[in-house]
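These notes are about the structure you will find just below.
One chain of protein is taken out of this complex; the other chains stay put.
Letters A, B, C and D mark the chains as written, and numbering starts fresh at 1 in each.
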Amino acid sequence: MSEWKELADYFRGRSMWMLHYCTGCGAIELPPTMTSRWDMERFGVVPMATPRQADILLITGYLSIKSLKRVVYTYEQMSAPKWVLGFGSCTINGGIYWDSYSVIKRLDKYIPVDLYIAGCMPRPEAILDSFVKLRELIKKGEAKGYEKYVKNFEWYKANQDKVFRRTTPVLKKPEEVTKSA
Amino acid sequence: MMFFLKLIQSIGVGALSISVGLLFMGIGRKITARIHRRYGPPAIQNFIDVFKLFSKNSISHGFAYDLGIIAGTSALLAAVVFLPVGQINLFPANSSLIMILYLMTMAYLGMAMGVSSSGNPNATIGISRALTMMMGYKVPFAAVIFSVYIFARTGSLTNIIAAQSGGLLNWNMIRLPFGFIAAEIALQGMLGEKPFDMAIAPAEIASGPMVEMSGKYLGFGMLQHAVGIFLETGIMVNLFMGGAPNVWIFVIKQFELFFIALLVNAILPRFRVEEGVSFMWKIPLLLGVIQALIVVL
Amino acid sequence: MVNFKKNSLAPISALKYLFKKPHTVRYPKEDLNVFYLKGVSPRYRGLHTNDLSKCIGCGSCAKVCPANAIMMVESKDVKPANKFAKTVRPVIDYGRCCFCGQCVDVCPTRSLQMSREYIHSFHPKLSTSSEKEPETVVEDFIWRPDQTHADNPGYVRT
Amino acid sequence: MLKHVEKLRGMGLEANPLKDWEFEVSVPKERVAEVLSYLKSTGFKAFIHLACVDWIDEGEFELVYNLESYEDALQAVVKTRIPRNNPTMESMISIWGLCQVYEREVHEFFGIEFVGNPNLKPFFLENWMDIPPLRKDFNTLVYSEELFEFKEDETHGIKAPKRIEHK
Partner (left out) sequence: MELRPLNVSNTNDKYKTYELFIGPNHPGISGNFSYVLDMEGHKVANVTPDPGLLHRGFEKLMERRLWTQNLALIPRICVPEPDVNEVAYCMGVEHLAGIEIPKHAQYIRVIVLEMARIAAFLFSFAGLGGSTGLYTAPNWSIGDRDYILDLFEWLTGGRVYHIYQYPGGVKKDIPDGWLDKLLELLDYLESRLPEYDNLIFRNPILQKRTKGVGYLPAEKAIKNGITGPNLRASGIKWDIRKAQPYLVYDELNFDIPITGEGDAFARTLQRRLELEESIKILRQCANQIPDGPYKVKIPNPFQFRVPAGSYYSKVESSKGEFGYYIVSDGDVKPYRVYVRGPSYSVGLYYANEIMRGMRIEDVPVWIHTMDICPPDFDR
């Protein structure tokens, strides 16, 4: 049975279909990678329209809380062998929006990420290099983020609910309450 | 005994149609990539895609969904068996063309039943567009087939091919020029190539009918498209380019037609639905009717 | 004024690219060679390099960083250049850095420069449990820049 | 441009030119609708933006309406002050339908109640229960440390003299 798995992993690495979803400001470097100057289709990576058909989900840059909710919906709609690529410094530790009230700081607390790429918006070459690296990881069978999501589902859901389902205000009441209408 | 031989031969023709269809799609992606001024994926990319799709697990939307998509692919595979491919001619019955056309529409209706039960509004809009577009290109195609029948005075494909044997000059393409141009535009609609691919419009309705297909269903969808390419170009070769002595010449002739469809696909945007149907009922229908009149008189 | 009348034979001129050589940069084999250096531009703002002997540990790069990415960390293996020099050296957190180059502009001794290297990606091991994974990711992207990429200078302060 | 400035001064408002095509007018709260419709009638047909500045020391919000006239290429910046606790302002929807969107945003970020604006529902922020975020007394770092569970050391490890904090 394991040769079948290796063969399947070999082919999965050769044709990773990317979800056409620009979540953050890093999405400006995707069109040059998709089109004629850098052409990622040589690696079998094609932008697909729906999460059902996609294998890799690119989180290109920061995620505000509102778009994190949509990303979690999209991630859960994708079918099983799926991988997440975290682009740029905003997915690692908050990037330049480290003190913003509406941007999440560490992507890994909400969805499992398989490969992080350095760069405040990685270049097309860095994106192509990450596709090649992801292909090696898939062939070696190490890119198993989706199984980790299923295993620690409660932990991920607890983190997500802390951000989505807030019932009480986050900041303690300041002394002089200037509560508006 | 004859039954088993026929069974194995038809499985062979089915496998041939799938692999040739996928090879055409792979080469097609490379050619459109060249027009885009880039290097496309390796030619066998579609085989890799299909294998990967079958290795993923997929989400079903109920029994009608599974039945519909399987019906689509199997109807087209059944239609391929009736197609005389080069010297392989499994069922030389005299009304094989009508059988093929019936099974092709059956494939689309099966797909429509399955996809519309998936509950996604994009899918229902997409499949309603696909069916109106099918009505669009079936009318001129019927006119062309009517004129070919009258011209060759026979219903079966084998006799039509026999009538065209002997040299390039008495191919139907030369003797029925208007019919060939009308059928060529109808072929563009049947293949779902660019000016008429509003059914699978990713930018508007997120790839239409295939919006809820994941994993294995998408694999079946891709097989259906591959067999569809083989079948539609095969009919055109038999009707207008006089069949072929052996399989390889048949495939080469098919690729010529597919190449023209690719070039048109790369340089034109897509119509709206009613514009596509009205375009189909203007020029190609006119040419088909003229051709029929010429043949009848 | 060029006329833009509808002409259905106009798009066919696009087909001449079937026979022309595509202008794709096939990245892993070829690299960009637009500038007099191969690869990225001679002034590219990539990963940092720092001449640990010239650096006096003043911390102005840490104060000016808009992304709060630089921490001054005590480092034993460094001998101070003169009596003012402290032994703290900047450590850059690439989970925060926005590659703007303001730290290079404000460095008084011109020791902190930016190189033309930019490739770095990190795959969290399968063994690390989900709870510890965010920390390991952040640790992997925090380095102390030194002379490793010094041979390939990019954005330097003239 | 000076013709406009003199006219506005004639109406008892103090106006001064900023640049050769931009002038500002400060208007008491009740006369804003009157001044805006007057400017609209004399050619300032384009509504550019509505901004709000939170002067927390004087306890006032400052609303800035920015208009532009395409005929004689001029820019008018109309400023008005409204008190800070339970701030209300009449809505300018009758003059420009566009104000509905700008006022909805200012309502969400500053908590100013616009009388007459049909939909003041939440706009950019989802499920927000704290005080409006763009006010000066809302501390965004403490909020994000609390919500995203991380600790920020703003001293960058430098034993520097204590920085003069603004408030």
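Note that a residue touches a chain if its C-beta (ideal position, glycine included) is under 8 Å from a C-beta of that chain, and two chains touch if they have at least 3 such contacts.
The structure presented is a predicted model; accordingly, all values stated were derived computationally and were not measured.
A.B. asks: Please work out which displayed chains the absent chain touches and list them by label.
C.D. replies: Its contacts among the visible chains are A, B, C, D.
A.B. asks: Would you mind spotting which of C:K63, C:R89, C:H123 or C:H149 touches the chain that isn't drawn?
C.D. replies: C:K63
A.B. asks: List the residues of subunit D that touch the chain left out of this view.
C.D. replies: Counting only subunit D, the missing chain is touched by 18-19, 21-22, 24, 45-49, 51, 53-54, 64, 66, 68, 70, 73, 75, 77, 96-98, 100-101, 109, 123-126, 133-134, 136, 138, 140-141, 166.
A.B. asks: Residue-wise, where is subunit A in contact with the chain that is not depicted?
C.D. replies: Touching the missing chain: residues 19-25, 27-29, 31-32, 34-38, 47, 49-51, 62, 64, 66-67, 70, 74, 96-97, 99-103, 120-121, 123.
A.B. asks: Considering the whole complex, not just the chains shown, which residues of subunit C touch the missing one?
C.D. replies: 2, 4-8, 10-11, 13-14, 23, 32, 34-36, 40-45, 60, 63-67, 98-102, 105-106, 114, 154-155, 158
One rule holds for everything that comes next: only the chains that are shown with their structure count from here on.
A.B. asks: Please list the single chain whose C-alpha centre lies closest to the global protein C-alpha centre.
C.D. replies: Central chain: A.
A.B. asks: When contacts are scored as defined above, which chain pair ends up with more C-beta pairs, A-C or B-C?
C.D. replies: A-C
A.B. asks: What is the chain whose Cα centroid lies farthest from the Cα centroid of subunit C?
C.D. replies: Here the answer is chain B, farthest from subunit C.
A.B. asks: In whole angstrom, what separates the CA-based centres of subunit B and subunit D?
C.D. replies: 61
A.B. asks: Nearest whole angstrom, what separates the Cα centre of subunit B from the Cα centre of subunit C?
C.D. replies: Measuring from centre to centre gives 51 Å for this pair.
A.B. asks: Can you give the whole-Å distance between the Cα centres of subunit C and subunit D?
C.D. replies: 38
A.B. asks: Two or more other chains touching the same residue: where does that happen in subunit B?
C.D. replies: Only 33, 36-39 qualify.
A.B. asks: Quick check on subunit A: which residues sit in contact with 2+ other chains?
C.D. replies: Residues 36-37, 39, 42, 94, 98-99, 106.
A.B. asks: Please categorise the chain-chain contact pattern as a line, ring, star, complete graph or other.
C.D. replies: If you draw each chain as a dot and join those that touch, the picture is no line, ring, star or complete graph.
A.B. asks: Which part of subunit A faces subunit D closely enough to touch in the complex?
C.D. replies: 65-66, 69, 94, 98-106, 162-171, 174, 178-181
A.B. asks: Quick one: in the complex, what on subunit C touches subunit D?
C.D. replies: It comes out as residues 59, 62-63, 65, 68, 70-73, 88.
A.B. asks: Within their complex, state which residues of subunit D touch subunit C.
C.D. replies: 152-154, 156-158, 160
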